[in-house]
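Input: one structure, supplied below.
One protein chain is absent from this view; the other protein chains keep their places.
Chain naming follows the written order as A and B, and within any one chain the residues start at number 1.
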Amino acid sequence: MALLEINRLTVDFDGPGAIRAVDHVDLSVERRSCVAIVGESGSGKSQLLLACTGLLAANGRASGSVRFDGKELLGAGDPAAQIRGSGIGFVFQDAAGSLTPHRRIGEQLAETAVAATGITHQAALSEAVRMLERVRLPEARRHLADYPHELSGDMRQRVAIAAALMPRPQLLFADEPTTALDVTVQAGIVALLADLCRELGMAMLLVTHDLGVVSSLAERIAVMYAGRIVESAEASRFLAGPRHPYSAGLLAAVPSLDDPPGSELRTIAGTPPRPGTILPGCRFEPRCEHRQARCRSEDPAFIMQGAAGVACHFPRDEAQR
Amino acid sequence: MSVLLDLRGVTVRYALTGRPRRELAAVNDVSFTIVSGEMLGLVGESGCGKSTLGRAILGLVPLAAGEVHWQGRRIDKLSKKEFRGLRRGLQLVFQDPHACLDPRMTIVESVGEPLRSLEPQLSRSQRAACATALLDEVGLPPELSNRYPHQASGGQLQRAVIARALILNPQLVVCDEPVSALDVSVQGQIVNLLARIRRERGLASLFISHNLAVVAGLCERVMVMYLGRIVEIAARAVLVPAPLHPYTRMLLDAVPRSAPTVRRGSAAVPPADERGNERSMPAVGCAFAARCPQVIAHCHTQRPPLQPMRGGRLVACHRAAEWPAGLPPAAH
Partner (left out) sequence: MSGRGSLWRDALNRLAGNRAALASLAILVLMVAAAVVGPLLLDYRQDEIDWAHMAVPPFSAAGHWLGTDRLGRDLLVRTLYGLRVSMAIALLATLVSLALGVSWGAVAGYLRGRTDALMMRVVDVLYALPQVFFVIILTVVFGRSPATLLIAIGAFGWLTMARIVRGQALALREREFVEAAIVGGAGTARIVTRHIIPNLLGPVIVFATLTVPQVILVESFLSFLGIGIQEPLASLGNLIADGAVEMETATWILAVPAACLVLLVFCFNFLGDGLRDALDPRDH
């Protein structure tokens, strides 16, 4: 049984103009594995994470099933509350936002450990030092007395990761963990996350728009578009040859230094659909280079073949790659 | 080719809060020129002062030292009123299209607004016609022009922002991270649009970005900035294959060589300490010394000046002469 199993998860938002942010998504994360959800703004990837942990906004409703270690997380009485922090740790895009500004780092780390495991404050403090060393923070002991604003963005993100790991979660949710960081330090954080998962035997569900991050971390990649998963495959297979036209477009759109100067960048025409505007037929059809008449009328089902799946009437096959 | 813009030792300081009162030099002794029709790239990380530099050129932040010359005329001491006349020639494209368009104005109103301020003789319909023509040029569907910013996507709005910058028919546009707030699938559209406009209009521009791959694809000449100072200026053709400054090398290593590949980087590399933070600015020595893999003792005591190297490039590194063929990529 997988550590996290998401079945037909749907997230709706009420209000003037109801919005379906996530539409019948299936996904599972095995123990000790890293799964990445790739998508652009409004694809529903962040709402998916929030729904799994019962942190949706007040007017959001999640239906379907999310099982963590066999326990259902959706339902009345917020059953997800028990696993927040202890079973599942979080790393957000904005590390500054996840650390309390007016409290010292050592206190914040120790507090989560005390709350989760019931050890003494003194023990928790030395545990905090060990964890800060684990996230390669130089002179970890010295930083215990620092406030978050005294650190660089890079170091803050490392502290935020340490805070998430204090209760030793089995699964880490990482929502755009490198997006707010400078390009030259992103690789360091990515490598750190990979090392930590290996060392601690932890699984990770990574949400990002950055294919560079994904390619070096994830074993499995799921691409989301307009609330649906359109392709899911092993990372190496996916990167070698994506089958959905959207995945292929995303990969091609990353600018590279190997492009000759002055050449046109490959792009995907049009813009991502606004959340809530769901048309009949394939959601990617208006932007797809390979669309045909059928795509406009019939919504392609997500079909798994072995370890890979794609939701496209005309997936690109080996010959087209 | 005439020199359009000429910066000489431009320095911008911000007062820091706290005691003792100190100042942070966001931009420090920056000099360069842009000739008409040239697209110059400026690369650096957040907090390195690249956006402040762009704003200083446009007279939006005062200089602490140095001079800005526009078409041979010194403009950094002009009053707000005197500067208004220059805005016809000198425009800015902002990073976040949602933030830089007034939420209570329709797209076509926002695009036409510069005309209203600087070409008051035009009638309302003339203004609208002008704006509509430009929206067409930047590829914004006409049905969007009467919408409000929150009703359009980031990519669509960025086209409108570009149209607004072009409506006065400027000679130079500062593009401040024009694609970094946009979705990956849309970024390329905007980059291609800027390249096309530049080709068709012969427009000069300063293109600011943190993504060296984007800059290298657009600009013939690239400047690299670190903590307020220019560390390397070189033609794209020599900078990308053979960077001379270790920081340029680091930026190049952060770009996927041919998408998608694993980025180089290791968890063992110590994290950057307090970048962009006043505490990290060493009073003496090279600002990059703390993060530099090629650091020598000399770097901590003496600041390397920006000096000319072979091929008309400028580099601020004591050791640049040691690697004439450029720094090799970091070992994986």
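Throughout what follows, a contact is a pair of C-beta atoms (placed from the backbone, for glycine too) under 8 Å apart; a residue touches a chain by one contact, two chains touch by 3 or more.
Because the structure is a prediction, the values reported are computed rather than measured.
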Contacting the left-out chain: of B:Val43, B:Leu63 or B:Cys100, that is B:Cys100
Filtering B:Ser117, B:Asn169 or B:Gln307 for touch with the omitted chain leaves B:Ser117
Which of B:Leu63, B:Leu92 or B:Ile233 touches the missing chain? It is B:Leu92
Full-complex touch with the removed chain, picking from B:Leu60, B:Ala129, B:Ile296 or B:Ala321, is B:Leu60
Across the whole complex, the chain not displayed is touched by chain B residues 55, 58, 60, 81, 84, 87-88, 91-92, 94, 96, 99-106, 113-114, 116-118, 148, 150-151, 161, 164, 168
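Here, only the chains that are shown with their structure count from here on.
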The chain B residues in contact with chain A across the complex are 45-46, 153-156, 183-189, 191-192, 195, 210-214, 216-218, 220, 236-237, 240, 247, 250-277, 280
Listed in rising order, the residues of chain A that touch chain B in the complex are 40-41, 136-138, 151-155, 158, 182-188, 190-192, 194-195, 209-216, 239, 249-259, 261-269, 271-272, 274, 287
